[in-house]
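The structure appears right after this line, and notes come after that.
Excluded from the complex is one protein chain; the other protein chains are retained at their positions.
For reference, chains read A, B and C in written order, and residue numbers begin at 1 within each chain.
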Amino acid sequence: MTAIVTIRIQEQDFDTAREIAALSHGRTDIGAVVSFSGICRGNDSGEEIAALTLEHYPGMAEAEIMRRAEQAMARWPLSGLTVIHRHGRITPGQNIVLVVTASSHRQAAFEAAEFLMDYLKTSAPFWKREESAGGESWVEARAHDDEAAARWTRS
Amino acid sequence: MTAIVTIRIQEQDFDTAREIAALSHGRTDIGAVVSFSGICRGNDSGEEIAALTLEHYPGMAEAEIMRRAEQAMARWPLSGLTVIHRHGRITPGQNIVLVVTASSHRQAAFEAAEFLMDYLKTSAPFWKREESAGGESWVEARAHDDEAAARWTRS
Amino acid sequence: MKVKYFAWVRERIGKAEETVEPPAGVRTIEDLIAWLSQQGETYAHAFERPKVIRAAIDHAHVRPDTAIAGAREIAFFPPMTGG
Partner (left out) sequence: MKVKYFAWVRERIGKAEETVEPPAGVRTIEDLIAWLSQQGETYAHAFERPKVIRAAIDHAHVRPDTAIAGAREIAFFPPMTGG
């Protein structure tokens, strides 16, 4: 099976439709395409957010996502996989992250997309800083996200 | 929470990007949008498929999907949900079905999309007929799909 | 009452819908299947494996033991294969 893997860390926005099309256009072996778009919310636990600034570790971010992509490819029969993560300042309503998975089977596409998102949250070297009326502060990691990632090592 | 629910049964193709945008555009309360596109494959268990023809039960198809949409809305904190299912003749590489879910949280968006897809497979009144070199035949329901749907009633 | 057929049930019976008037003893979906099976060879063929036949009353799935009294539209079809 030939798989198309695309990983991009970029400041500019992405076009979800174009990325979905890039994985599936002209192919007849794909039965399922799952996309996940992570979007900046204007409110975090009741506090109004003016913007997020995402800092990342260039070089390691790409390497770490590629390692997770390779794990996903080994675990599920994927025909393609795209991960795009933005950095820099992002305002509410704007895209932060995109994961697209394509497979002949829906369960594989769903599970691989969830797996990648769980690890993007907990192991890709990105850090969010929030701007709100109360000033700026680093977003705290959540135990819930670690638990979500841990479920992939239990089975 | 105001939720946008869109259910369409149609012969013509749909635009995944437009449907994703319709659920999320201009909103700052959505953190996650998951889309699932089901695409006609050119090969089913080794046999070349020339086309699928989807028959449906007008009236019941909409009603049944709406019941599942209401279950999803009751179970997960969704801000929007779109289901589009095509009928008629569909050739390999073309879209069959689209599910889009939007939520403030990624887990809710993923789970609701999987729930809806599992029930579309097993309880929405659609039937696929395959055209191949060997003639035409009705696609058989798979026990695997029933099991996938059953997992939502176990927990 | 109006009865509708879909997919191979429709093909075997040779019609998509009809109006039927079953006798009073036909009270449930499974009674109706048994009665329809006796309406000719095409019906017998369509309903030869009653367990795989799914039914709906007024656009909602029902079990074989569901009463049909008051139904406006009953549908019979094979297991669904959409999505």
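Note that a contact is a pair of C-beta atoms (placed from the backbone, for glycine too) under 8 Å apart; a residue touches a chain by one contact, two chains touch by 3 or more.
Computed from a prediction, not measured in an experiment: that's the story for all the values here.
Q: By the document's own contact criterion, which visible chains does the hidden chain reach in the full complex?
A: Missing chain, whole complex, touching shown chains: A.
Q: From the list A:A69, A:V97 or A:A112, pick the residue that touches the absent chain.
A: A:V97
Q: Please identify which residue in A:R27, A:H56, A:R89 or A:H105 touches the non-displayed chain.
A: Per the contact definition at the top, the residue touching the missing chain is A:H56.
Q: Residues on chain A that touch the omitted chain in the whole complex?
A: Interface with the chain not displayed, on the chain A side: 38, 54-57, 59-60, 63-64, 67, 85, 96-97, 117, 120-129, 138-141, 145.
Assume only the chains that are shown with their structure count from here on.
Q: Can you work out the whole-Å distance between the CA centroids of chain A and chain B?
A: 22
Q: Just curious, how far off is chain C from chain A if you go by their C-alpha centres, in Å?
A: 48
Q: At least two partner chains per residue is the criterion; list those residues in chain A.
A: none
Q: Can you list every residue of chain C that touches 2 or more other chains, as numbers and ranges?
A: Touching at least two other chains: none.
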